[in-house]
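Missing here: one protein chain of the complex. Every other protein chain is in place.
Here is chain A:
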Amino acid sequence: MRELSLHILDLAQNSIEAGAHNVIIEINENENGFFVFRISDDGHGMSEEMVQKIRDPFVTTRTTRKVGMGIPFMDMVTKQCGGHLLIQSRKGKGTVVEAAFAKDNIDRPPLGDIVSSIKVLLVGTPYLELKFIYKIGTSGFDIDTRVIRSLLGDEADFTRPEVYTWFEEYLKQEISQLRCEQEV
């Protein structure tokens, strides 16, 4: 995949398929010299045996085909970029996937259109509670769908065009502000 944002969307879809209702997506462009993203969920988790095997493309939980490429792809890309892929999971508790890339590695795919990934995720899974954290070093911002839901009350529905359009514009604005501040 061309963009890290597509991997993030793919990994978040795994969380949803694992029955998660709460997901945290955290991106830090500079965490101790690494570009890092982390996806934490409260889905049904995996056994230790599954965690050991999951980097193998011929291991998958799906029934429609016998090859699962999401995690093996991610594992390969992080390693090619002087980083790592960490997977921690507990059955019945949830899963945390952390991908790290050496910050200035020229092979690292660009983050790409993270706003579209988040929007598509929320519209496609309207019951999801998502906390999104975006940092560059120690400065950053976060947004929680619970806050948006409490302000919108009964009208809080991410499938409504007015809501996802507002959210898209808000996220774009916050990310570009953060990036501008960093350049000063």
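By our rule, contacts are C-beta pairs under 8 Å (C-beta built on N, C-alpha and C of every residue); 3 or more make two chains touch, one makes a residue touch a chain; residues count from 1.
Assume contacts and distances are computed from a predicted model.
For the chain of the complex excluded from view, the name given in UniProt is "(2Fe-2S) ferredoxin domain-containing protein" [choices: "(2Fe-2S) ferredoxin domain-containing protein", "Transcriptional regulator", "Sulfonate transport system ATP-binding protein" or "Dihydroorotate dehydrogenase B (NAD(+)), electron transfer subunit"]. Interface note for the absent chain: among A:120, A:133 or A:178, the touching residue is A:120.
Although one chain is not drawn, its touching partners on chain A can still be listed: residues 1, 6, 9-10, 13, 17, 62, 64-65, 68-70, 73, 113, 116-117, 119-120, 123-125, 147-148, 151-155, 157, 159-166, 169-170, 173.
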